[in-house]
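Only one protein chain is missing; all other protein chains are in place.
Then we have chain A:
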Amino acid sequence: MSRPLCALWVFMVLLGDRLASPYRPETEPLDPEPHEANSIVELEVPPELDGTMSDGELVPHHYPAQRAAKVVQHYLNTRHGSPYRWIELHRVNKASLEDLGQAGKKYYLEISLKEVISNTDLGQCSAEVLFSGEQDQGAPQVQCPCEGLQKLNTTAEEEALFQRLNSSATPLSGSNIPDSYGHIAPEMKPLWHLGAAAASFVMLKESNESTLYNMAQVANITQLETENGQLRFKYHVLLHDMISQEILHWKLLVSWSPAGGVSVLQTEGQPKPAESTPEDTAPTSAS
């Protein structure tokens, strides 16, 4: 009774081995010649890497499409970002570029997006980004109808936060969000997201084909008096530009309400703070 069963097991083992080892390089005699790339048997080079793109088409994971897609992220966060909503670019799936001469350069993108706080997949969206020609240094123009955004419902949390901050006796303040270790106190997280949404206005305006912005940190936040039913805050944010690797300081006057969304009333770019040379760095003994 057990022998036929065991034969079946052996068969399964042999089958399992075949399935478990997709990688079977040929045995080669010792030779000093370098291996050819095609000796790596199962490694596939995805089609978008083989460089044969038709006119105007861009490689999605190369930097031009990636930078344009990041601009879409900034745009969406100015429109939909809130203390409980942060939209992030997940992947660029398709991209093409149209050179409009003096009118500028227009990127056509198919991107997948994610709402990070609720970890919601927003699906695929189409977007167009126009970087204006040299003469006009205006903000990029973005169009991104994205149906996936309808899924998001953050009204309850936003109302609760609004009520809490509006009726609180002491105005809220905080600094270094996140801190050096990447930590954010739970009660500051919504204010961090709000800061990022506000920073998106600046990042959008300052973006061009040679920038890639992210908000590095909220250096400081101070709550001001509510005005016209909007909570108001003074933010000092640090932006990081990947291309220049610089940290840029901006001061923002921000207003927010669940119904009104995020508005940036004033912005002020700050010069880099003067360098300090704290004495603690000088070694007292070689380490």
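The definition used in the following text is that a contact is a pair of C-beta atoms (placed from the backbone, for glycine too) under 8 Å apart; a residue touches a chain by one contact, two chains touch by 3 or more; residues count from 1.
Operating definition for what follows: contacts and distances are computed from a predicted model.
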item: Name per UniProt, for the chain absent here [options: "Sorting nexin-1", "Carboxypeptidase O-like", "TXD16 protein" or "Sodium/potassium-transporting ATPase subunit beta"]; value: "Carboxypeptidase O-like"
item: Absent-chain contact - pick from A:E88, A:E110 or A:E157; value: A:E88
item: Residue touching the undisplayed chain, where the options are A:Q66, A:Q223 or A:S257; value: A:Q66
item: Touching residue (missing chain; options A:N93, A:N176 or A:T222); value: A:N176
item: Residue numbers in chain A that touch the chain omitted from display; value: 2-7, 9-14, 16-17, 19-23, 25, 27-28, 30, 34-35, 37, 40, 43-46, 49, 59, 61-63, 66, 70, 86, 88-89, 91, 116, 175-176, 178-184, 214, 216-217, 238, 240, 242-247, 272-273, 275-278, 280-283, 286-287
